[in-house]
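The other protein chains are all here in position, but one chain of the complex has been omitted.
As written, the chains take the letters A, B and C, and residue 1 is the first residue of each chain.
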């Protein structure tokens, strides 16, 4: 399994009248986390788009266990399990930085899509290669 | 089963470089839909907050089947199944208005929480009564 | 002067820990208001984009006088002054529906841009015609 940790400072605009992070913003945090995880693996999302591959979200789920508060520094862990084929599933855990207790968990499934035809397509060989390499280094 | 349909016009700010609604905004649409469904049942969320009950989201899931585009008029159907106890689950279907084909499905589970103690609490009798009445009228 | 009123219900996701609408969301309300104002004049923004004209924002300002609260029904008035040339300026007033007191004022300037060349361009004749007509009907 490949793992990556991304840090996010909770912003005022992300907090609601209960004084906690509004539930919808966790999907934003997941986007930031997977973007930086892919970049670190050598696979910036922008480069994939430039090669004509887009990665729309096809399903997701989130479980909210404990709230996060304004100005908290969050640690969002992304796990990739295995090598992607047409789809890639990412699992997430959100913690307050330095704490063991998990605040939120979730997953997001993306699909490799050929932007020209708008049809699902297998992950290109260079993407497979990056995941194979990351897995062996893990 | 109790059902309610809410209409939402897709805004420019909700669309991404793929030209489609960014996946995170469906959670916003679900919030709008359940707020108006509850209001129509005679249970405005604001009135619940004023009585010291808050309803945080404890889990959710979304399945994205087909994209929605800028300026689409969407019809978001909310289904409530049964009478809530400590939790209430709402199921959603998103269609382009006037079409049968479902673009997106999902569910959100909310928990009744006493704002004073911050602990889960059974749905108050007046809430139960509203759901009982809505179910028999259905 | 051409005027149009758009109604917006304040959503939970738009409110911050002060319990009021977060200042950034007024720009969203302005977008909703001008989109519906243009549609009512017979000039849906989507039709302009389909003809190769885009309308990026080039400047804006907002003055916040009094807060808006969760679940408020807002009335956002858009004023267009005169017939657009390369730019169009829209002025806004936000009130609680049914009240005279203004909560927020602002303006947004848009520029007609040819999407093919990405250069400013005069408003096309059919746009001018719509504004001329709206002004005489006013």
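Brief remarks follow.
In this text, contacts are C-beta pairs under 8 Å (C-beta built on N, C-alpha and C of every residue); 3 or more make two chains touch, one makes a residue touch a chain.
Quantities reported herein were computed from a predicted structural model and do not represent experimental measurements.
Screening B:45, B:70 or B:131 for touch with the missing chain picks out B:70. Contact with the chain that does not appear here is found for just one residue of C:47, C:62 or C:75, C:62.
Contact with the omitted chain, checked across A:11, A:65 or A:133, is made by A:11. Within the complete assembly, residues 12-13, 15-17, 19, 22, 24, 70 of chain B touch the chain that is not shown. Within the complete assembly, residues 18, 20, 23-24, 27-28, 31, 54, 56-64, 67 of chain C touch the chain that is not shown. Take chain A: the residues that touch the chain left off the picture are 9, 11-13, 28, 31-32, 35, 44-46, 49, 70-71.
Note that in this section only the chains that are shown with their structure count from here on.
The most centrally placed chain, judged by C-alpha centroids, is B. Looking at contact counts per chain pair, the maximum sits at A-B.
Centre to centre, using the average C-alpha position, chain B and chain C are separated by 28 Å. Look at where the CA atoms of chain A average out and do the same for chain C: the two points lie 35 Å apart.
One simple way to say how far apart two chains are is to compare their mean CA positions; for chain A and chain B this gives 25 Å.
Shown for chain B are the residues in touch with two or more other chains, namely 28, 31.
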